[in-house]
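Here the complex is missing one protein chain, while the rest keep their positions.
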Amino acid sequence: MLLSDQQRQDIEQLRGDGQQTRRATVAALEEMLYEPLPVLDHGFIRVVDYMGDDAAVVQAARVSYGRGTRRISEDRGLLRYLMRHRHTTPFEMCEIKYHVKLPVFVARQWIRHRTANVNEYSARYSILDREFYIPEPAQLAAQSRSNRQGRGDVLEGEEAVRVLDILREDAARNYADYQEMLNEDDEGNVIDPGRAGLARELARMNLPLNIYTQWYWKTDLHNLMHFLSLRADAHAQYEIRVYAEAMMDTVRAWVPLTAEAFEDYRLGGCQLSRAALDVVKRLLAGEEVAVESSDLSPREWRELMALLGR
Amino acid sequence: MLLSDQQRQDIEQLRGDGQQTRRATVAALEEMLYEPLPVLDHGFIRVVDYMGDDAAVVQAARVSYGRGTRRISEDRGLLRYLMRHRHTTPFEMCEIKYHVKLPVFVARQWIRHRTANVNEYSARYSILDREFYIPEPAQLAAQSRSNRQGRGDVLEGEEAVRVLDILREDAARNYADYQEMLNEDDEGNVIDPGRAGLARELARMNLPLNIYTQWYWKTDLHNLMHFLSLRADAHAQYEIRVYAEAMMDTVRAWVPLTAEAFEDYRLGGCQLSRAALDVVKRLLAGEEVAVESSDLSPREWRELMALLGR
Amino acid sequence: MLLSDQQRQDIEQLRGDGQQTRRATVAALEEMLYEPLPVLDHGFIRVVDYMGDDAAVVQAARVSYGRGTRRISEDRGLLRYLMRHRHTTPFEMCEIKYHVKLPVFVARQWIRHRTANVNEYSARYSILDREFYIPEPAQLAAQSRSNRQGRGDVLEGEEAVRVLDILREDAARNYADYQEMLNEDDEGNVIDPGRAGLARELARMNLPLNIYTQWYWKTDLHNLMHFLSLRADAHAQYEIRVYAEAMMDTVRAWVPLTAEAFEDYRLGGCQLSRAALDVVKRLLAGEEVAVESSDLSPREWRELMALLGR
Partner (left out) sequence: MLLSDQQRQDIEQLRGDGQQTRRATVAALEEMLYEPLPVLDHGFIRVVDYMGDDAAVVQAARVSYGRGTRRISEDRGLLRYLMRHRHTTPFEMCEIKYHVKLPVFVARQWIRHRTANVNEYSARYSILDREFYIPEPAQLAAQSRSNRQGRGDVLEGEEAVRVLDILREDAARNYADYQEMLNEDDEGNVIDPGRAGLARELARMNLPLNIYTQWYWKTDLHNLMHFLSLRADAHAQYEIRVYAEAMMDTVRAWVPLTAEAFEDYRLGGCQLSRAALDVVKRLLAGEEVAVESSDLSPREWRELMALLGR
């Protein structure tokens, strides 16, 4: 990720603009505001606005006239209670807005989360930059043999080199052909005055899915945690997980008590099925239980044993 | 609407808390922040938080690194363009949170707008205050004869007195019976130590629909304008329209350029059907057109003539 | 719940109308179609339309051209996999529409589920019937002492009689006053030709929250299960739980494999926090663990021990 001088200057100007406000304000998040956190080779997330704090969740839960908070220990207890009992609406009272730069194939997964507001850079209207995601060698994983949507071992040696060469060359050529069809060079000058240039909304179809796009993405704290619980999970594709992890850092700065409860009850917790709970009870009662005498499939059995550390 | 000393003190404390922020800040809305704007006899709306300003809409439409704004005239032009062409997503980038006190029958209409976040005071958990909406005499309208969901002339004399007496007496008795069932008086003391008191979640069912409730209600600027276009409209019931009008004042303070465009293109504009447009064209061409030679129903014809001031 | 002759006749007519269709059809649900299932004293739910079946979930998960199903055991396995791993979108491909008659205070809880389509009987436009929810004596619970939003022991003797009398008398009087203000009797005749009658949209405010309303409510299978997981839960208020349980019966008829997976993984399962999982592991390892040596609060500890049957 490299910012142009103009972009760096725009960000510095925003960061310098101190204003007085009566709104709830979080010093740790103010510190991060507008500043891009790098993700992948050219991507980033940056917080561009936020509304509310831990106390705003408490305030809404109590429908109070004032800040709603009492002692910090009481607030923490209430937030944990809300998280534990799935009282989700108070968490919807906080809102955050990100500017995200990300490869198109990641954007396609991300946009499936519908409870958010989005404004994406328009390739109908504007010309996309020549920036493509090329994985680090350590991320060049083979197809998993056991999991159709998972990764196996990392490719090595010549095969890795070959893949990286393909990705780089195809991206370069497709982008060059994009410019050729648009009849515009890097500086936005017409290449050949004798030609008209294809419409932007058509030329873009030649670009590969690893090209970077960007958007403003805004959501509330409850829906953000739902997004993070799915995308910061080990089953999520690496290329979106790294975005979720960077966002998790901003959540810890923004609403530390909520973030702690989220990590204790959601990220670090687990779901047991009726049959899995039954196995746990029988084990605790000292019974010998095997997969055959449980109601679990072999795969569920393995998952449960791994979870219980047996 | 009367605030208790504690409530007034809580609000003053919040209003006094000046903080530094790097976020977009609107002085005119800061001025209003936390302060209740009275609506009906005991209700209010008050802005308790907000995110973004006119420039934030522009910033999102441009997916820009900085504030995104240029000259104010350019911003105004872009906002009007977005409003005119129904490009609604940039307006979703601003968010506002209200604390609202309102009669339950108004709350039941209001909640039909689903794209918002809500936390309501819980009568399962807490005891509701003895506050009921009793209309001003000028609002005691008879049933309309022509419109099944409209109001006709104002009731006068004895009939008006009778209605107000009924509303006041039934509310008073139902509330007294609510307390009797709860076995709790105004100060929260047990009335009769020999009784248990009915569960709150049951006792509340005796309260009439004009009792006041309150909630935190948060939505984005696009969905707020959609709400206002329906609820600030002349066809909306008076008791919700007055809330919409108070909210419209806060929108004008918050995002003046957007509010102006909204009033020009949405509130003050109109929708013409294919057949109505055809009538307008024929009239402009100097043709005599009557309802019989149009494709309009008599009702649509009357509405069109009223709209055109003929 | 008592249907009028006209209503019974309307329902019979719909039930008699056999049509040919190429759509997925579920015999067990066709059997229930249009027929009201009684809930509470005057309420009901009835299925008025549906789209899809278990196979439609499989079909969407596979994005297939045909039915998408293979052997029933494979379909069952896939549905359980989707349920276990929170792949929720295929379940959104089935849709169901209910006609529900329910007390207003129940409707106010229900409507908080926003991901549904609703058309409610309008008391602005029409006059509500004289039907009120009066609890069975067995449901007249005292306020719980330990849980602010829960019920304790059942009221007995005179106190119960007193509560039922209040509920009945206040409902009767408020309804009589409603008619008085409307100036309309049970047959819809004008009571006093010398008076105008208050507008319906105003008169309704005198009605108590236990009056019955009705609506058409339509949602998809995923959101329905989310509703049921919250409202068929032991913590839900009894008066909404009985609706959820009746709906659960329709789900079992409609999508039996999905219903089974839902009951195994969601309704009958549980969520363990990070700290609770740690306690389980230590117990399984033979360690003595007490609340003091755990990271759980006393309340969480009690809940965990109850869950584990210790």
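Think of it as A, B and C in the order they're written, each chain with its own count starting at 1.
Everything that follows uses one rule, which is that contacts are C-beta pairs under 8 Å (C-beta built on N, C-alpha and C of every residue); 3 or more make two chains touch, one makes a residue touch a chain.
As the structure is a prediction and not an experimental result, all values here were calculated from the model.
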- Which chains here touch the chain that is missing from view? A, B, C
- Of B:I127, B:L164 or B:V280, the residue touching the omitted chain is B:V280
- Of the listed residues A:L3, A:I72, A:L202 or A:A285, which contacts the missing chain in the full complex? A:L202
- Give the residue, chosen from A:L29, A:A60, A:I96 or A:L140, that touches the chain omitted from the document. A:L140
- For chain A, residues in touch with the removed chain: 103-105, 107-108, 111-112, 114-115, 118, 122, 124-126, 133, 135, 139-144, 148-153, 155, 159, 162-163, 166-167, 170, 173-174, 177, 180-182, 195-202, 204-210, 237
- Missing-partner contacts on chain B, residue numbers: 77, 80, 84-86, 89, 112, 230, 235, 263-265, 267-277, 280-281, 283-284, 297, 300, 307-310
- Item | Touching residues (missing chain, whole complex) on chain C | 3, 6-7, 9-11, 13-15, 17-25, 30, 33-34, 48-52, 56, 59-61, 63-67, 89-90, 92-93, 95, 97, 99, 117-121, 214-216, 218, 220
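In the analysis below, only the chains that are shown with their structure count from here on.
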- Query: Quick one: chain A and chain C, Cα centre-to-centre, how many Å?
  - Reply: 34
- Could you list the positions in chain A whose residues touch two or more of the other chains? 89
